[in-house]
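A single protein chain has been omitted; all remaining protein chains appear in their positions.
On to subunit A.
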């Protein structure tokens, strides 16, 4: 049944703010090669220039004389790529497992959830070191590692919601009508539990941007010469007392990305929920 009224309200402050922030940041990051062609150019003559003193370096320069603004924009490529793909991968994998385990219960549920418990009990760093030691460090492997370590959160969250939802009468009545299981799962369960998943997603994007940098810092992640927000934060740590701008601007970039995504996420969650919305 096609809804004749659009279910999305675009005229909300959340959407306007969230969308403009996200579009701005993603757009700049995608166009970074055009906007700042020589981001990695080292210029030892202009080291640690404070922001707003040189028109060439609005955000200042880092200890190697590289333009901070150019690096922030270029660094977004790795950070956003890792943040988004790892979260989406974990969501797809975790939500599917959670739905199946929660809906069918029984043996597979027990097996999958005990496996999940086992993995939750394992420290992330231990998992990371083991994993990277076996497959080697690269961008793809970092993303796979993040997916492997995070699907459990989604699976547990979704399974918990399914367990309460499947006792609700509207699921029972769908079963009573004879609706096939896959349709109950996709059309009735999924839309009803997507709200908390979206919230967890937006939080995890930020988390993963930082995790990528910790991995890189430990030498387990991406090639450390490629700029990324997390890597820049880590680099600037030693200069925090003397040159705050080296780490503050990449930090600000993470903050604004997360803010934008959170606003968008909240808007999406509310838009997907018909209660509290009146159709005219």
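Just so we're on the same page, a residue touches a chain if its C-beta (ideal position, glycine included) is under 8 Å from a C-beta of that chain, and two chains touch if they have at least 3 such contacts; residues count from 1.
Quick note on the criterion: contacts and distances are computed from a predicted model.
Chemist: What name does the UniProt record list for the absent chain among "PDGLE domain-containing protein", "Sarcosine oxidase subunit alpha family protein", "Glutathione import ATP-binding protein GsiA" or "Heterodisulfide reductase, subunit B"?
Modeler: Answer from the UniProt record of the missing subunit chain: "Glutathione import ATP-binding protein GsiA".
Chemist: Based on the whole complex, identify which of A:53, A:130 or A:173 touches the chain you can't see.
Modeler: Per the contact definition at the top, the residue touching the missing chain is A:173.
Chemist: So that we can see where the missing chain sits, which residues of subunit A does it touch?
Modeler: Its contact residues with the unshown chain are 1-5, 168-170, 172-180, 183, 187-188, 191-192, 272-275, 277-279.
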